[in-house]
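Worksheet: one structure, shown below.
Here's a slice of the assembly, chains where they normally sit.
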Amino acid sequence: MILVLKKGLDQRRIDDVRERLQQLGLASESAQGFDHMLVIVAGDASTMPAHLFTQIEGVQKVINVSARCPLVLSTTGDNFALAGQATGLVSELPLIIAGPCSVESEEQILETAQAVKQAGAHALRGGAFKPRTNPYDFRGLGDQALVFLANAGRLTGLPVVSEVMSAEQLGRAHDYIDVFQVGARNMYNYELLKELGQTRKPILLKRAMSATIDEFLQAAEYILLEGNLQVILCERGIRTFETRTRNTLDLNAVALLKTLTKLPVIVDPSHGTGRSNLVRPLANAAIACGADGLMIETHCRPATSISDADQAVTPDQLGEIISQVKAIARLLQPQASSSAPPAVQPEQKVLIRQH
Amino acid sequence: MILVLKKGLDQRRIDDVRERLQQLGLASESAQGFDHMLVIVAGDASTMPAHLFTQIEGVQKVINVSARCPLVLSTTGDNFALAGQATGLVSELPLIIAGPCSVESEEQILETAQAVKQAGAHALRGGAFKPRTNPYDFRGLGDQALVFLANAGRLTGLPVVSEVMSAEQLGRAHDYIDVFQVGARNMYNYELLKELGQTRKPILLKRAMSATIDEFLQAAEYILLEGNLQVILCERGIRTFETRTRNTLDLNAVALLKTLTKLPVIVDPSHGTGRSNLVRPLANAAIACGADGLMIETHCRPATSISDADQAVTPDQLGEIISQVKAIARLLQPQASSSAPPAVQPEQKVLIRQH
Amino acid sequence: MILVLKKGLDQRRIDDVRERLQQLGLASESAQGFDHMLVIVAGDASTMPAHLFTQIEGVQKVINVSARCPLVLSTTGDNFALAGQATGLVSELPLIIAGPCSVESEEQILETAQAVKQAGAHALRGGAFKPRTNPYDFRGLGDQALVFLANAGRLTGLPVVSEVMSAEQLGRAHDYIDVFQVGARNMYNYELLKELGQTRKPILLKRAMSATIDEFLQAAEYILLEGNLQVILCERGIRTFETRTRNTLDLNAVALLKTLTKLPVIVDPSHGTGRSNLVRPLANAAIACGADGLMIETHCRPATSISDADQAVTPDQLGEIISQVKAIARLLQPQASSSAPPAVQPEQKVLIRQH
């Protein structure tokens, strides 16, 4: 349960609200929402009569969260704009993030950055630290890649997205990377999510291979609970019995998430299919069912890619995909894709601040 | 392996080809293709040198089928047109099949037929025999429903699609129904598939809940092997760990199937999601990734539906969906949706005739 | 909801009970239970006050079935003994059914029958009609195999178990086969289940590849509802993401089923693993968690088996498995395995007779 407080309450009166809750046997935390202070009531208060809470002085509204991730479900405003403004991600929708699976060399990432920008992408992805099922596979160039990425980003003006897998890597990457990616293998790594919640950069959170939608939202909740609202949800395919594709893209999830949360939802058709010839039709499908953007593995010479060569498209193919998905987006939401997102006021940047 | 014979070979020369194969230790069957006689080589001949086969007199071409369903993969021509012409299904693409889960009464199915026709549907669906997990649930009106369906079809000019679950039901339904549906629970019911292969009406084959794409194609192969080429593949959602939706629509499968076979591929977003508010976005997605059509549960008063009430849309909503998917189809394939499919000559109706 | 009537009610008084239900707005069916007539109340009566039913004259007890398969859950008595007595299946527990995947020749099935009997098996399995995913694979010897099986059964005294896939095959097999098997692919084939419910021979019902336990029980309910109580449930592995084994044996299901129903539960570790070297440990595990028996694919020369060669054990290996599982059964239930099951009176053979 979340209590939305009236505007302008000072700290003493907020404390009064929490003291009243304590008398009811309920622990609580206060948090800074967009416009109002919030008091998050711990434990299950759903069986207690609502008027107990509405009558507390200073309480404007009671949000009864039956679901398990109240912050994710109740966030107000346009979080995508929020996430985007900080990084320059959102100039128009659908948002396109493109780049190679791994940063392979300084030349490669710069060449790719220029090519995907030319093709219409808004941000550059590239792996510096690579999670590999097989420990003998190439694990990425690490710190070197961070420098290459930052340079490519600076030279092209594209914000850069890259994965970190531990607090220690986060520390090393912090000053080079604009958006931190949580890979599918680490969606349940709650210690990492808490660390990322402490930063103030956008987090691109990938759904785990067999996660339910509720688990996905709860992972996002971990980040929001630490005060970082800028979470972008990314559907990247689930594990199924199918062997002809690497994963099975779950577009039900996308359409459903858009009804549940205002967090932006993007789709990775590259991992979602594992086959470059399926990227375009699934990218179309993703946008057609309401996704806010796409992350597409792009390589100037896919056949030579160190990792995930089968699923990378060329910059030319990326350009065709972008052109087609833009047309679909225009068709379905004429107003949404033509204009910039609503401006976000600086003071709204932090939804929740822990006390 | 399939040998495509030269045109105009008489039976004796066909027998010579098969005798030559027997000398190589290979059993075979002959079959009538669209334009050419085919000889289907049993067993695995893929390790034998190709010239052994190309040198056989009368052989024009060798199709090396590594996959396990040579007929499904090698069918030529536009099977959809073929399936459609016989029933009036295909006047334009995407094909829209709509109607209630179950036929509930004569009035209900006629009212619905008129409403879905008005909304732009090309065919009417309605369950007469209902497969129910729970034996105590409503199992359909049976024979009575067949009469109601046939009447509604006749009065509106819409071909009717309905499920049969056994040879015995097929016999009862044969003269009332234009397209026989195989439900997801019966995709592995090979005895039923063989019976349906003996008919000359189109078969709408739904994918089983956990079937791989290869198993789906092999089920279609059972029907084609009996001489009935008119198979429409229908993706209707797979079982996953998700509990917020009834099934998980697998659009990877749709895009992949379109690269593997010329059989038409349609999508059922109603069962694929189980939630009426997700039908529209997933219908859009299905067409955006290349599906040839949609099957959408439609009910004039969804809340009163005897079965599957949660997933039915109203005729008005159907109309909006049809309008949107047509726009997407036009955008992606301007030429395909505006014109009628190519004419099919009567003699091409049977691809394969067993000998 | 099921009403258990007092003993000795005549038809008129049974009708009175049902008429009273009708006045309450509830349809019903009467059925013959072991000792009492039953009245099965259709629809959901769980929200109505219980006394409405207990007060009806002639009603002894009300069974409130929250689950969806009241007959399966409420069957009383020892159904396994019942199933076994009719066929000679149950002379001791654990029950062992063994034999080849397919009947390949008269000599093969007779040699195998003698060998598995020698090894300690109680019944002979062998496929006459084979469901094959790939239509080009060997589909069984059909009618010929039925004759071979019946002969092998007669000569060795072993009852024979074989699969049928349609009403038509059931008719052909009826006089040759002692226990009809429903394969995993046909567990959802409700028309077949209803046909088998009309027979009075035991049915060995295999769980479908991705079926939940409730769906498994509901499939059994279809058979019981037609009046055939003699259903043996068989866990044979579920589909998972694992590729090193053919299926994943689900022994949770076995332990759980033993808490839910008195229907006998056996396990097929051959299909459950797909690897002959895993059959013995999983057979041990199955009996250790409470399974009533095993079905084990056995071939005198596994390497030459036409189908499923990788999972067949030799008669010698079968003998070792039987010896070990008997020791485990003795250890866990000293009394259960040493003595014959309780005698069953002939008049108890039919639990439910439809009216």
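In this document, chain identifiers A, B and C correspond to the written order of the chains, with residue numbering beginning at 1 in each.
The working rule: a residue touches a chain if its C-beta (ideal position, glycine included) is under 8 Å from a C-beta of that chain, and two chains touch if they have at least 3 such contacts.
Computed from a prediction, not measured in an experiment: that's the story for all the values here.
S.K.: Assuming the 3 chains shown are copies of one sequence, what number of copies does the full assembly in this structure comprise?
M.R.: This complex, considered in full, is made up of 4 identical copies.
Rule of thumb we're sticking to: only the chains that are shown with their structure count from here on.
S.K.: Is the chain-to-chain touch network here best called a line, a ring, a star, complete, or other?
M.R.: complete
S.K.: With chain centres defined as C-alpha means, what is the inter-centre distance between chain B and chain C in Å?
M.R.: Once rounded, the distance between the two centres reads 34 Å.
S.K.: Centroid of chain A to centroid of chain C, CA atoms only: how many Å?
M.R.: Whole-Å distance between the two chain centres: 50.
S.K.: What is the distance, in whole Å, between the centres of chain A and chain B, each centre taken as the mean of its C-alpha atoms?
M.R.: Roughly 39 Å, centre to centre.
S.K.: Touching two or more other chains, which residues of chain B qualify?
M.R.: Residue numbers touching two or more other chains: 210.
S.K.: Spell out the residues on chain C that touch chain B in their complex, using ranges where they run on.
M.R.: Within the complex, chain C touches chain B at residues 42-43, 68-69, 131-136, 165-169, 185-186, 188-192, 209-210, 215, 218, 221-222, 225, 239.
S.K.: Where on chain A does chain C make contact in their complex?
M.R.: Going through chain A, the ones touching chain C are 239, 241, 243.
S.K.: What residues of chain B sit close enough to touch chain A in their complex?
M.R.: Within the complex, chain B touches chain A at residues 210, 212-214, 237-238, 240-245, 247-256, 258-259, 272-273, 275, 277-278, 281-282, 284-290, 324, 327-328, 331-332.
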